[in-house]
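Note that one protein chain is taken out, while the other chains of the complex remain in position.
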């Protein structure tokens, strides 16, 4: 399941729904990304995306995860638009019979969506706003797969 | 946080509470283990543990994870007693600034609690019950750390 | 051809999309044409190594052919997740 939305969502509720939907797969891994004010002064975040391509890219990444690991299901939810500090940006969940598959596939999904799904983050502070720079280590993380 | 309990718990609710409690750490990873009837015929599970040692062992494993990775928090909840198919057995959650730390620490916690925390699972079927055998690959998984 | 801009590329050029009449046969040629137009395009495309391009919503290289392509998008490296 892939969802791209402006609306907030409840990660705990999503985890429970996901878990109940995957009979036979006892190992569930989730990743949740939250807007944090790490440096102090952040008032929120603007996330821009490329409608159409975003869904295609996430679908392709999810499809590859489903092929490469023994998964019962894999889910990606990603928000766009304006987010306040403390809000959930995105969530990934995987379900498998084997914990190793669930963990690896979740990491793979995160690594790929970081650098291959068309989202761009802009940090908004009281002084203004600035685009988040991509990080070399995010690109390098893809080398593992 | 370490919790060892007979009572069922709500993984989604725990994930949300955990996430809200870790300001500054934007990457949250969770693992949830669920009783699954993989072969057909399973009616439930009995989990025995060693009160006292269990809490110590989980505390030590959590403490090592907190030292080895840049974590804001790490949580383990594990049930004991009688569980039905579909019930949640245990949950691990980690919070970090960095997704890699959150993922690795969660895998470490799982690998260690599988083979080093004093829990024993017994599968209950209509024909009787049998102790779950430990698996060589669970012991081997510790070699990674 | 529909040309789209995202994030700071969009901000520098000052619009999210436009229809471009071009005979460019590769992405690189299209970039040269756009860059020659006005200072704001020059500013957006000054360092192509800092940019990514998608052709019909698939990531592509700057030497890729534009034959049959209907939608070209330029943007900085993605920062999702």
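We call the chains A, B and C, going by the order they appear; numbering starts again at 1 in every chain.
Everything that follows uses one rule, which is that a contact is a pair of C-beta atoms (placed from the backbone, for glycine too) under 8 Å apart; a residue touches a chain by one contact, two chains touch by 3 or more.
None of these values were measured; they are calculated from a predicted model.
Missing chain touches which shown chains?
The chain that is not shown is in contact with B.
Out of B:5, B:20, B:43 or B:134, which is the one that touches the chain we can't see?
Among B:5, B:20, B:43 or B:134, only B:134 touches the chain that is not shown.
Of the residues in subunit B, which ones touch the absent chain?
Contacting residues on subunit B, toward the hidden partner: 33, 47-50, 52-53, 56-57, 78, 89-90, 110, 113-122, 131-134, 139.
Note that only the chains that are shown with their structure count from here on.
Taking each chain's centre as the mean of its CA atoms, which one is most distant from subunit C?
B
Averaging only over C-alpha atoms, locate the centres of subunit A and subunit B and give their separation in whole Å.
Roughly 23 Å separates the two chain centres.
Using CA atom averages as chain centres, what separation in Å is found between subunit B and subunit C?
48
Going by the touch rule set out above, which residues of subunit A reach two or more other chains?
33, 110
If you look at subunit C, which of its residues touch at least two other chains?
Residues 81 of subunit C touch two or more partner chains.
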